[in-house]
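Left out: one protein chain. Kept in place: all the others.
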Amino acid sequence: MTNEALQNLISSWIPELEFTEEKSQFLNITVQPEQLHQLMTQLKSNPDTNFDYLYCLSGVDWGKELGVVYHLESTTHRHQIVVKVKTEDRENPTFDTVCNIWYTAEFHEREVFDFFGIQFNNHPNLKRLFLTEEWDGFPLRKDYVDEINMVIK
Amino acid sequence: MGSEAIIVFLLAGIVLVAGANFLSNLISPKSDNSQKREPYESGMTTIGPTWVQFKVGYYLYAILFLVFDVEVAFLIPWAVVFKEIGMVAFVEIIIFLVILGLGLAYAWKKGALKWE
Amino acid sequence: MGVNNTSEIPADFPGKVIPGGNGANILVTSLDDIINWGRANSLWSLYFGTSCCAIEMMQTGAARHDYSRFGFEVARPSPRQADLIIIAGTIVNKMAPVLRRLYDQMAEPKYVIAMGACAISGGPFFYNSYSVVKGADHVIPVDVYVPGCPPRPEALLEGMLMLQAKIKTESMKNKVFPIDGFDEGL
Partner (left out) sequence: MDTTITNNFKTEEYQINMGPQHPATHGVLRLLLTIDGEIIKRVEPDLGYIHRSIEKMCERDSYQQIVHLTDRMDYLSSHINNEAVCLTVENALQLEIPERVKVIRTIIAELTRIASHTLWWGVMGMDVGALTTYFYGFRDREMINDIFEETCGARLTMNYNIPGGLMFDIHPNFVKRTKEFIAHFKTKLPEYDLLLSNNVIFRKRMEGIGILTKEDAISFGASGPVGRASGYSCDVRKHHSYSAYDKVKFNEVLKTEGDTYARYQVRVLEMWESLSIIEQLIDNIPEGDFFAKTNAVIKLPEGEFYQKVETARGELGVYIVSTGTKNPYRMKFRSPGFSNLSLLNHIAVGGKIGDLVATMATLDLVIPDIDR
């Protein structure tokens, strides 16, 4: 399905979604954290969209707000979209988990928690994946400072 | 005449084993540290108590292997003198093998070799 | 080859040569030579490849470059039966205590080759990386450094031969354990 058809179909489910296409190769959807889980389940279960392959889940620190970017692809229709979700709250950013929709999200979300400190509620086993338990701070945030290990150039 | 040979072999065995141990202890540098006594588990410390009751299947496998290992140990001297003794030795060894085979069959049927 | 351990006195040596010790070391030196010869030519390395250098170490172990020509015949998975750690790859903060524990669990005499730029000084991950230990000698004392990223199999073989030459100069009496005083930073 082309981007326009996708856009009309998806906007019919949840009204207040922002769709943009410039500055990216795919259709970008920015969703509010509350409707994230509902949108994702529909994207997967609806036969016309059938996004059953979440191939990239990456955390991004957009300067003021922290966000997660989901790259989705359908193995049957071969079309792709990007779903973005952002939150201003840097102390305790939380989103709904999507690992009951796609199993691969369980590890990816643990990685995002490890590097950005974003909590995912009702995630089965949310703890640090790469760094040791007593590592303080979240390294991939823009305001992360670590004089001992990092030699800045 | 045969008894001296046994003593000579016995002595040679003891001397070699004790000598090798003593010499290596004498020459090798010794160092000790806190981690050396720890059990090696691919670079990590063990988790939880290691003195735990695990499956008895391991023990049964070991015993069955031991039985057949000793059996081969008996076969070797037999094979040396097999030619001179002739038919009697052959029958004896067949009885010996059948008895051990029965043991294995019993263990097999009772499920000692099953892992699930 | 690097370390010159031949003991004959050069011709233009000024002054008289006084033999060391009270002659007892005639036996000891020859015993030393035998022991060092035995140790140097049967170093068993430990399976310790963390990243890309491990592939070059495997190529050195394979048929074409074949380090078993020099006595490194077997690579043992457990530190109890290994004499030599070839640190092939980057050492990361989370891996440092594991490396230290493996080194401690190895039986004496034990030697260490730091293979590749990462093991020597953190290599390409020196700048801007929060998790890399800048060189394996922060963790354990290293005998031979093999530069390169990854070093060619021939370079690793050269490093191994240098280690063998270094072992041949050791003597049983004044054997110094490199680990003593290492933590205090001597």
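Lettered A, B and C in written order, each chain numbered from 1.
Operating definition for what follows: a residue touches a chain if its C-beta (ideal position, glycine included) is under 8 Å from a C-beta of that chain, and two chains touch if they have at least 3 such contacts.
What you see is a predicted model, and the numbers here were worked out from it, not measured in a lab.
Every visible chain touched by the undisplayed chain in the complete complex is listed here: A, B, C.
Annotation: of A:1, A:17 or A:129, A:129 touches the absent chain (contact as defined above).
Although one chain is not shown, part of chain B still touches it, namely residues 41-44, 46-48, 50, 52-58, 60, 110-112, 114-116. By the touch definition given at the top, chain A reaches the unshown chain through residues 22-26, 52-56, 58, 60-61, 69, 71, 75, 78, 82, 102-104, 106-108, 111, 115, 128-132, 139-140, 152-153.
In the full complex, the hidden chain is touched by chain C at residues 46-52, 54-56, 58-59, 62-64, 77, 89-90, 92, 94-95, 98, 102, 124-125, 127-132, 149-150, 152.
Quick note on the criterion: only the chains that are shown with their structure count from here on.
Measuring from the averaged C-alpha position of chain B to that of chain C gives a distance of 36 Å. Between the CA-based centres of chain A and chain B the separation comes to 59 Å, rounded to the whole angstrom.
Shared interface positions of chain A, defined as residues touching 2 or more other chains, are absent.
Looking at chain B, one finds that none of its residues touch two or more other chains. In the complex of the two chains, the chain A residues touching chain C come out as 131-132, 139, 144, 146, 149-153. Chain B makes touch with chain C in their complex at residues 27-31, 33-36, 38, 40, 43-45. Against chain B, in their complex, chain C makes its touches with residues 31, 35, 78-80, 98-102, 104-105, 108-109, 172, 175, 177, 179.
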